[in-house]
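Of the protein chains in this complex, all but one are displayed in their positions.
We call the chains A and B, going by the order they appear; numbering starts again at 1 in every chain.
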Amino acid sequence: MAVVFDKTKGLTDKPFHYCPGCTHGIIHRLVAEVLEELDLVDNAIGVAPVGCAVFCYDYFNCDMHEAAHGRAPAVASGVKRVHPDKTVFTYQGDGDLASIGAAEIIHSAMRGEKFTTIFVNNAIYGMTGGQMAPTTLVGQKATTAPLGRDENHAGMPLRVSEMLATIPKAVFVERVSVHDVKHINQAKKAIKKAFQTQMEGKGFSIVEVLSTCPTNWGKTPVESLKWLQENMMPYFPLGNFRTPEEEK
Amino acid sequence: MTHEIIMAGFGGQGVMAMGKILAEAALKEGKNVSWLPSYGPEMRGGTANCNVIVSDEPVGAPVVSEATAALILNRPSLDKFEGDVIPGGVLIINSSLIDQKASRDDIKVYYVPANDIANELGNGRIANMVMLGAYLEASGAAKQDTIMEIITEIFSGKKASVIPVNKEALVRGAACIK
Partner (left out) sequence: MAKELWKGNEAIAEAAIKAGCRYFFGYPITPQNEIPEYMSLRLPQEGGVFLQAESEVAAINMVYGGAGSGARVMTSSSSPGISLKAEGISYIAGAELPCVIVNIVRGGPGLGGIQPAQSDYYQATKGGGHGDYRLIVIAPSSVQEAVDLTQEAFDMADQYRIPVMIMGDGMIGQMMEPVEFKPVAKRVLPEKTWATTGTGGKRKPNVINSLFIDPQECENHNIKLFKKYDEITANETRVENYNVEGAEIVFVAYGTTARIVKNAINTLAKEGIKAGMIRPITLWPFPTAAVEAAADQASVKAFLTVEMSMGQMIDDVKIAANGKKPVHFYGRTGGMIPTPAAIVEHAKKVLGGAK
């Protein structure tokens, strides 16, 4: 019998704990498949965030660190400096990366740390129950923005990819989405490119993935995919912001 | 008299609300009360439980480790909490969702088809009130009328139409205790 679907070796057998319809699971799978396809699983060292993806240290089938909230890029810098020959990555949410860990990601990018960051932007703090994130859209309700984000009080959502693309040693920066099959395939390509950039020793690479949080958005999984497309994508446009080729 | 109650089920079965309503009612009747919820990511689709204490004395520990009663709405909670009921205590099992029987014979066990009754009443979401009605009848921890006063406060205004069916749920639950 032909095998039509095989579980990637990049993931362990542990069942995900994510809510129904949460796209964290899809993003995990993409990262794991890329690691397998590039034959990196046995050489990879990942760093887990504090956020809903905290338990990804149990899901990725490689060595993992669990970092303090926001500090994954610093931890990854330490790992990569000790193991320059290994493939190092962080997997971080928007609160983790763009709020408490904003300094760490910027300075890792500035130094051109040769690791890859998978940045899951779901415009909310998932783990802690729906508080406002730096990426929460204007008008979007959150438990700490009960009337919706007010730009005069909380400012405008942070466009992380655009910001990091201004840093010379952030050599691969792309924003993707996983709301349908076409975009999932594009997301995978970007993640692959990011890891290849790292392997080629070119500098810091990051893929920002727009993701859903049906639980804290108060929407069904299907409504969430639609909401992402209609509300997040206009403010967070998809596309590549930096590739190493540009440098030439 | 001190009632120490464990209420447990899936998130979304109204376990927390049922506990709060009991605590509010008992407070209204002049009792000392506490309500302690389980918390954390386990709430997502997982199990939810709360501890309620109703007492004539000041409430000591808010954690219930020796329960005078347990209201169990789903199967995993039965395994988890059956052992915490004191001998002579009350165990109320939602038999609509739990086909398992209690393993204890030193406690009073009642099987209440809470979801079936709620569905019969045309509102699947009030299985918790059926359970609460049964518990009030079995324990006397608060009066049904006081519970109704609290429910009336909660569902004032637009939602007032659901008040009567809550009352029916309490009555039908009580009828399960013989």
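To be clear about the criterion, a residue touches a chain if its C-beta (ideal position, glycine included) is under 8 Å from a C-beta of that chain, and two chains touch if they have at least 3 such contacts.
Keep in mind that this is a model prediction, so the values were computed, not measured.
Residue A:99 is the one among A:23, A:61, A:99 or A:215 that touches the chain missing from this view. Considering the full assembly, B:33 is the residue among B:5, B:33 or B:48 that touches the omitted chain. When the full complex is taken into account, the listed residue touching the unshown chain is A:134, out of A:134, A:157 or A:214. Touching the omitted chain from chain A are residues 50, 54, 66, 68-70, 95, 99-100, 102, 125, 127-129, 131-132, 134, 143-146, 153-154.
Against the chain not displayed here, chain B makes contact via residues 20, 23-24, 27, 32-37, 39-40, 59-63, 65-66.
In this text, only the chains that are shown with their structure count from here on.
Spacing of chain A relative to chain B, judged by their CA centroids, is 42 angstrom.
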